[in-house]
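Note that this complex is displayed minus one protein chain, with the remaining chains in position.
Then we have chain A:
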Amino acid sequence: MSAMSAGAPRSLASSGQKSIQDILHPLSAEESALNPGSAAEKDLILPNGTPVDTSSPASSSSLLNRLQLDDDLDGETRDLFVTVDDPKKHVSTMETYITYRVCTKTTRTEFDLPEYSVRRRYQDFDWLRNKLEESQPTHLIPPLPEKFVMKGVVDRFSEEFVETRRKALDKFLKRVADHPVLSFNEHFNAFLSAKDLNKRQGLALLTKMGESVKYVTGGYKLRARPVEFAAMGDYLDLFTQKLGTIDRIAQRIIKEQSEFLMELREYGPVYSSWSSFEEDLHDPLEGVSGCVSNCSSALEELTEDMSEDFLPVLREYVLYIESMKNVLKKRDQVQAEYETKLEAVVFREDKKTPVPTDVEKCQDRVECFNADLKADWDRWENNKRQDFRQLLTGMADKNIQYYEKCLAAWESLIPVLQDKQEAEGETS
């Protein structure tokens, strides 16, 4: 019947890799490529034959959210725009994988051209993140969606999975592009502009969180974390907890809704079979059956949306927080090294020259780290606020849309239920 019954994930059509000339400019991209969910909504038909109108303010604002960049500009003018879109499947003899188009528009002089369009796969994003962690250890690097997916449990090539991943990758690049320090990183530049990344990959692929060679200080004991950083650590611990709870609640709701949906799918048809042996009541009963069916479809959409859009963002933040805690630990290490060395100098009897410069270097490192971290923390808090405002507003919107669809279905049923003229006219 309708596309709504295709609840199972759909696979992408595979194609060969396109050359850059064939790839369209990001601003000329089709609307449909960016909003795959809208097609499905056309399939809802009300009992009186009219299609459901889902152009409520709620649905158009969620579209805007997807296209919009960070609305918190701090009064600066942007000079670097990045988007991730157009996922395509590649099949080779060795493996099958997905690539995404990364489009850049910039006026920065660090870039040779004002526009770029390259294709990257998840591996490349992972490489970038590791490089950033390596080269900018004092900064908070935004997280990537999870690398490993259990085969058999999730279909890596389903439209839903790929779309969820694309959104997360898009967010990742946008956050890096918005960062005053990270966006000027040479590896980021290469990622956006180089035709071929392979030569530059190096050995850092192996670990998920690259350990910085320069900053491996280990073994120094920190006396006490400064108050402001201790507060950050405490906050992150509590926040992770709350996110975990919210994740569990959201999953529970999805489960309950799915079970409710199962009952509804049995409930509606009973009215249909009843209508088959009624005369006067035939149309009203059929109408109720159709209504319940429409509500079922709307509910299915709601649960799918929550699974695809809500849960992944929560989980992303948990990963983000984990990496932030690691940065805090690194900072502790740097401070510990400095304090230990300082102590050694203070108690030293002979004052040899190399030692003070070494201590001075350490002090610099600590101060830089603290400054970078504090700035990034503020940025992170801002982003977090926006992200969660958007996430929760989105959740409210999805629920509103669900109820609006059901409301429309039931309201259109009332005239069908009340209409006796036609029935009386038909009886001879």
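Observations on the structure shown:
Following the convention adopted for this analysis, contacts are C-beta pairs under 8 Å (C-beta built on N, C-alpha and C of every residue); 3 or more make two chains touch, one makes a residue touch a chain; residues count from 1.
Keep this in mind: contacts and distances are computed from a predicted model.
For the omitted chain of this complex, the UniProt record lists the protein as "Sorting nexin 4", which is one of "General transcription and DNA repair factor IIH subunit TFB4", "NADH dehydrogenase [ubiquinone] 1 alpha subcomplex subunit 8", "Sorting nexin 4" or "Cytoplasmic tRNA 2-thiolation protein 2". Set against the missing chain, the residues A:Leu264, A:Leu311 or A:Ala375 yield one that touches it, A:Leu264. On the side of chain A, touch with the chain left out of the figure occurs at residues 235, 238-239, 242, 245-246, 249, 252-253, 256-257, 259-260, 262-264, 266-267, 270-271, 273-274, 277, 280-281, 284-285, 288, 291, 385, 388-389, 392-393, 396-397, 399-400, 402-404, 406-407, 410-411, 413-414, 417-418, 420.
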